[in-house]
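A single protein chain has been omitted from the complex, and every remaining protein chain is retained in its original position.
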Amino acid sequence: MNVAVVGVSGYTGLELVKILLRHPKFKLETITNQKGGIDISQLHPSLLGVLRKEVKKTNVNEIAKTCELVFLALPHKQSMPLAKQFLQKGLKVVDLSADYRLELETYEKYYCPHLDKQNLKQAVYGLPEFYEDEIKKAKLVANPGCYPSASLLGILPFVPFLDENMPIFIDAKSGLSGAGKSLSENGHFVNINENSFAYNPLSHRHMPEIREKIKNLSKKSFEINFVPHLLPLTRGMLVSIYGILKDEFQNLDTNKVLKEAYKNKKFIRLRENPVDIKSTSGTNFCDIYAKSNKKAIFINTSIDNLLRGASAQAVLNANLMCGFEQNFGLEGLAYVP
Amino acid sequence: MNVAVVGVSGYTGLELVKILLRHPKFKLETITNQKGGIDISQLHPSLLGVLRKEVKKTNVNEIAKTCELVFLALPHKQSMPLAKQFLQKGLKVVDLSADYRLELETYEKYYCPHLDKQNLKQAVYGLPEFYEDEIKKAKLVANPGCYPSASLLGILPFVPFLDENMPIFIDAKSGLSGAGKSLSENGHFVNINENSFAYNPLSHRHMPEIREKIKNLSKKSFEINFVPHLLPLTRGMLVSIYGILKDEFQNLDTNKVLKEAYKNKKFIRLRENPVDIKSTSGTNFCDIYAKSNKKAIFINTSIDNLLRGASAQAVLNANLMCGFEQNFGLEGLAYVP
Amino acid sequence: MNVAVVGVSGYTGLELVKILLRHPKFKLETITNQKGGIDISQLHPSLLGVLRKEVKKTNVNEIAKTCELVFLALPHKQSMPLAKQFLQKGLKVVDLSADYRLELETYEKYYCPHLDKQNLKQAVYGLPEFYEDEIKKAKLVANPGCYPSASLLGILPFVPFLDENMPIFIDAKSGLSGAGKSLSENGHFVNINENSFAYNPLSHRHMPEIREKIKNLSKKSFEINFVPHLLPLTRGMLVSIYGILKDEFQNLDTNKVLKEAYKNKKFIRLRENPVDIKSTSGTNFCDIYAKSNKKAIFINTSIDNLLRGASAQAVLNANLMCGFEQNFGLEGLAYVP
Partner (left out) sequence: MNVAVVGVSGYTGLELVKILLRHPKFKLETITNQKGGIDISQLHPSLLGVLRKEVKKTNVNEIAKTCELVFLALPHKQSMPLAKQFLQKGLKVVDLSADYRLELETYEKYYCPHLDKQNLKQAVYGLPEFYEDEIKKAKLVANPGCYPSASLLGILPFVPFLDENMPIFIDAKSGLSGAGKSLSENGHFVNINENSFAYNPLSHRHMPEIREKIKNLSKKSFEINFVPHLLPLTRGMLVSIYGILKDEFQNLDTNKVLKEAYKNKKFIRLRENPVDIKSTSGTNFCDIYAKSNKKAIFINTSIDNLLRGASAQAVLNANLMCGFEQNFGLEGLAYVP
């Protein structure tokens, strides 16, 4: 099945290309960016000797002629108009931006006016462990970002046991690739090497996303307090979640809860010790560990921010949308040592 | 005034030497370790060309003849017998181990039987912002470790506003120098580079220390949930604390609280943005930032784990014990860029 | 074709397992280490959820019953007795240790007495670009180490142009995974982070290996001055080679030389700018760049020390020995970003 990647210049675009090169069913027919007219190995020199393929300027009609599914690896706001056209032409769309992740009201409050309200209603949130059936039937999947993926996979199994009147705290730690390719003060090696710091505490745009999905799945409203931190490393994400258990669930058996929640979920690994970043880097796995202490609970997850937090999860969603085995193309082995 | 450093082989011993070399009042008379018979510049090659001085084998009588104050930079359990003797001989003691930090019962529960119960009763906890008057009169100061220092300086100003029935969560992140010089799996470059992970979650020995000091100062009992993490960097510590405010203190004005608590405290810096590790590395400063969100509060501190978390705070305590200006020897400038 | 990996505990053992899992022809039948009795995912937790397979205690007879080829990922000196037995039983052997890399006299001078002189004579040096025909016919291939691989691939094309009376200088820079899994002072994070240094300058054991192979291929004797350095990174190797051109080859057209030397060599990439480590990390590529300046020449190569410098090159050699396409199992994509 022919597919296209729109937006191959960034890190998630590159990761999509790398996964699709090894995919047994999807054929990477077209790759595009805003300008076109360059070979992919010039944009991403690590592909030299591996793939020579022209990056074209994005053209919906051309892509629609040859492809059945398109991945949109674009910044927020740029996805909407394109997704709308691709859907109109009958293609399946996996959108890696935030444009279809939120309900209308939430989106417009935190981002901008929405340009494709019609499709927004049909969009399915692409967290496969919790929306698998919907994804299988979807035409448009909104791929969750790295922070909500790692947070929700940790929180959701414990929602029934958490005190709804109490806030949940998410202390999230991300490597620098999460901030993308463009130059910034935070990304200057001298500023982040031998350093670490929080940014946008309690006000990050992923807070409403996490809150909304919990409510959507459980009908419960939690105050989410999200504090992202930068770590001096390239790839990976570690999330430490702190919550308050209901009195009747003090000293909860966290292992039992996790085992039941993730029975037969092949991309979730339950660990007996706190998780680490390197064991998931290079893979689509989400590693999870949890421990309770009276009323307190600590939930600990790790993902590769560019794979489970973006491109690999996108391919997983595409696999489900197309009726393929969910692990096609995703046998990535961790980048250890 | 002549002083001795007992235990110069480790990182905190080295930092004590470096500070005392620049101190206007203390003269570094004697330096010792377990074996002696080596020059300090052989133990710490970075001191070559800076300091030639014999490291002697620890001998209480010899030290007592020439010194008035001694810094004990020893592992837990090795300090007690020595401190006892030095005190008997009339020396002032700043102990950097855990041996005099806790009340007897707590100590024996988490460490081992105590060998110097008499002096334990008189020991003063060396957190200068909260025990200054006691330190000034003390013969024996128990220097707090890096984790409790960074945690307590963040929590203590907010104790009156926190809901005593709710746990406090401390997500602490430390560089590798905190684990000391000895070889370990966690300290192998390949294992921690491009990696990060929690260890001993909710069961670390610093939990009872933090809990006890809060109770000691405020008469309030909090459940402390402490989760230390390792970061792939050498020096520094970042602590993110999460707590639940009492209903009547929702959306607390955190700046006001901090300004009042730390008026005229010259080694506390209140920041308007989340703190970072590099701004305090190389100094005795503790940087603090806090923010509330309805019932939730986020408190954020940064220290140099070897300086404010050990050796510089020890010298500060010694300054106070000897009637000197508290900043003598501590004008360290941050290691930036 | 069934194969075995003897010595799966270390980094090169792990990389062999990872490559063989994706290999279209080799079946990873047996994996062993000194003790056995453990699952591979306990030795290498990153394999959890990917591979469950018992690590057995090494037993030549058992392996010989089911396997046709064996990879020996063992320390120097431990390989010889095992290789001898496997060869006796008719298996093909790829040895990743130094035991069969050198001529007898050189080996015994720099290592220890040789225990398998008979097979040493038949062993082929596994640098595929220069020994392809011999490897195809070999029963025993001595896989070159990372330093000689990266150095020889840079030097060999230029041997005819270099002044034989002048030394060649090799400034080699390696990440920490090259030093293996065992704990060491150099490998302590605090000692190598934010640091770099040379070790064993002009006396490293790879000097005679490089010298011998140049002589073997070109009949020319060069003084090799090899200075290895450690870099604060996990994976990868960068080699900067400096040599003196014969007078008649001043300002040599280095690109032309490289293009001719490596025509149709699919795992060599000629670069137009100095090479970098990340573009080869995760792959079997050797990237090369060179530039001349009058009599001086600068040759610059980069490889993944664990792949092209060990396990991937070993599989390439095995492919050649078995008549397979040389790139089977080696389509690894670089670990970028």
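Letters A, B and C mark the chains in the order given here, with residues in each chain numbered from 1 onward.
FYI, a contact is a pair of C-beta atoms (placed from the backbone, for glycine too) under 8 Å apart; a residue touches a chain by one contact, two chains touch by 3 or more.
Nothing here was measured: the structure is a model prediction, and the numbers come from that model.
Participant: Touch partners of the unshown chain, restricted to the chains that are shown, please.
Facilitator: The undisplayed chain, in the complete complex, is in contact with A, B, C.
Participant: Of the residues listed, C:64, C:115 or C:198, which one is in contact with the missing chain?
Facilitator: In the full complex, the listed residue that touches the missing chain is C:198.
Participant: Would you indicate which residue among B:9, B:177 or B:240 is in contact with the undisplayed chain?
Facilitator: Going through B:9, B:177 or B:240 one by one, B:177 is the residue touching the chain not shown.
Participant: Taking the full complex into account, find the residue in A:8, A:210 or A:233 that is in contact with the omitted chain.
Facilitator: Selected residue, touching the omitted chain: A:233.
Participant: Contact with the hidden chain only, please: which chain A residues?
Facilitator: The missing chain touches chain A at positions 11, 176-177, 181, 183-185, 187-190, 192-194, 232-234.
Participant: Name, in rising order, the residues on chain B that touch the hidden chain in the full complex.
Facilitator: 11, 14, 18, 21-22, 44-50, 177, 181, 194, 234-235, 266, 269, 271, 278-279, 282, 285, 306, 331, 333-337
Participant: Given the full complex, what residues of chain C touch the hidden partner chain?
Facilitator: 166-167, 169, 171, 173, 175, 190-191, 193-199, 201-202, 223, 225, 227, 229, 231-236, 238, 240, 242, 244, 274-278, 281, 291, 293-296, 298, 300, 302, 337
In this section, only the chains that are shown with their structure count from here on.
Participant: Quick one: most central chain, C-alpha centroids?
Facilitator: A
Participant: Work out the mean Cα position per chain and let me know which chain is farthest from chain B.
Facilitator: Centre of mass proxy via C-alpha means gives C as farthest from chain B.
Participant: What is the distance, in whole Å, between the centres of chain B and chain C, each centre taken as the mean of its C-alpha atoms?
Facilitator: Chain centres of chain B and chain C, defined by C-alpha means, are spaced 47 Å apart.
Participant: Which residues does chain A have that touch at least 2 chains other than itself?
Facilitator: In chain A, 194, 234-235, 278, 337 touch at least two other chains.
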